[in-house]
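Missing here: one protein chain of the complex. Every other protein chain is in place.
== chain A ==
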């Protein structure tokens, strides 16, 4: 006799749009007399280990802890599990465990965080083991039933065959028995050469609902009796809310309540979000803006420029030889200063979260890149213990790093806490989203290169000045004050290692942290480091009178994987043969997130200010490619994101506030501006690199170097719109 226990607070009935997503697993536990516990999914089907549920009809449900935000990891992770599970791919479906369930089960699903291009590479090992473990248990259950050794049985496509007798059964039929077995202590993973599903560009598992309007994003969550909230946070970061005149909007249609949210924000709660937003716009608010209101882009630029001076303190991130001495005694030197601005993630779906706070607990429905961080935010904002809270993840309308932060989750809970029993959906307007980003950090960089009399590069000094993300978001990760991530792409070693050998090298960072909050923006520090380094490499090549590709190659002898991707793009774009009349080429490479990437662009320029990008070639070596179709899309998407930032992006600061308010002032590329991206995959095996982010690093420098080839002019600032340069 089994006793059915629900390990968590009673689930409340709720409706989320039309699709049954985010409903969690409502896991139950069977505790049979004698023998291990059988854990059951919401529909009663048994778990075969934490990662796999098998239904009687042979449907396989694969648990996904990381978040899907468009990058395709949900499908890739399922492929990894299914590869080892040997199940029928056409019967695979997925579900998200909730962070609350994970905590209750001692984090059986590991890390939920989905950033740093980590989705696949940081979980590939244990999710494949999860699939392999389930396969071993299912085969064992069949063997037990047949009273034959498991070694005589094999599994394929969810069918188990006893090889000597030819008898067969299916996963669905033996699942109950398999669930009662003790999982094997260790399982052997397949040799990559035997992979059948990994490496295949199978279609995504989450597409259909995205074409019919049925997919539920955070903005679409509906709960019975739900009200809607619009919010305004002090536009000057660090400022406070002084007062607001609630009476002025009390009579406006639909308004239910006006609430203070923390020390800095005010929200209007109404029947519809449109009413809430309209009333909020009429609400008289007085801010205490504080000293930060004196800060402007100009004052930040001036402060950062001071950091470029060698007399100012700086952290050394990479060094060999004596760059300063070699530069001082060099036959020739080249110097240039570059800068890169703040950027907003501008996810297509603005920030939002729905919270329900009651006497029993607090539940939140939202898109998040880190379910566990969102969960922690719910605990903190609600003041309730873990067993009374949970977070239900829904599809993200884009993440790009922004939804790894939990500010919007916290706000939703703070509002809901003031209206117990009423579900509150907080939605930011696009204007709020633009004003309260977690911006790509602002930096400047002075680079000095030195040559000997034979035009060999003998020294390079790379001096970065500007903001550290870790200083603001993860100070515990600083190393004696230094932000090691600031050197992504120019680091000595590791997953974002510098790809050139220069006899005298000095890479340093003068950290200067303005008040604008920084965040992890797709590609993070690889973005500006790759632009600075790769554009300057181009400058050095021209100063040495050498071809930019050949110049690089000479410095890359000790970096064969960096070189291999560079060679791959060079070959594909036809670097050594002339470009079409009036078309010019640029090239760039970088390493980030454990992967090697390179890009090349062909452009033409009219009147010196109108750029047409004709062709983009990109290569990537992520070690292993799980789903080439999705890798291709991530590579192309990285170019759209990176070139949008180059041409149209850039957030500026005035009176302590961000000036850009919407897509009219912070534009994004359209289809007419984007050529086809030809992706070359050169996976060399033996390591697992990320895919979602590294390529963005080469997007801008490939185009900027082509611009120089076309015009003889260097662009050392972003965005191009400020220099009146646009797409043709």
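Everything below uses one rule, namely that a contact is a pair of C-beta atoms (placed from the backbone, for glycine too) under 8 Å apart; a residue touches a chain by one contact, two chains touch by 3 or more; residues count from 1.
One rule holds for everything that comes next: contacts and distances are computed from a predicted model.
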Which of "(2Fe-2S)-binding protein", "NADH-quinone oxidoreductase subunit F", "Formylglycine-generating enzyme required for sulfatase activity" or "Lipoprotein-releasing system permease protein" matches, in UniProt, the chain that is not displayed: "(2Fe-2S)-binding protein"
Contacting the left-out chain in the complete assembly, out of A:164, A:213 or A:582: A:213
Sole contact to the chain not displayed, among A:91, A:204 or A:256: A:204
Which of A:97, A:116, A:239 or A:397 contacts the chain that the document leaves out: A:397
Positions on chain A where the hidden chain makes contact: 17, 69-72, 203-204, 206-217, 219-220, 222, 228, 253, 272-274, 346-350, 395-400, 427, 429-430, 629, 633, 636-641, 644, 662-664, 668-672, 674, 676-677
